[in-house]
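Here the complex is missing a single protein chain, while all its other protein chains stay put.
Let's look at chain A:
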Amino acid sequence: MVNAIKGIFISCDVPMAQFIVNMNASLPASQKFIVHILDSTHMFVQPHVVEMIRSKIAEFREQNTYEKPA
């Protein structure tokens, strides 16, 4: 019997993959979203988390950029 799971395939660079993995690890078991880590730059996640990942990454990058104080 073949099990089919609907999901989203993510392709990113090495550090960002680690960021997502770390994010996943910090969540309680019920909310874990990574279905499978394929290799260091690709993974398969549940479909509903895409927006969340995007916003977290944006937030993370925001912290690392210097904005000239107005």
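Descriptive notes on the structure:
What we mean here is this: contacts are C-beta pairs under 8 Å (C-beta built on N, C-alpha and C of every residue); 3 or more make two chains touch, one makes a residue touch a chain; residues count from 1.
We take it that contacts and distances are computed from a predicted model.
The listed choices are "Glycosylphosphatidylinositol anchor biosynthesis protein 11", "RBR-type E3 ubiquitin transferase", "DNA 3'-5' helicase" or "Cyclin-C1-1"; the UniProt protein name belonging to the chain that is not shown reads "DNA 3'-5' helicase". Residues touching the missing chain, restricted to chain A, are 13-19, 21-22, 26, 40, 60-61, 63-68, 70 (touch as defined at the top).
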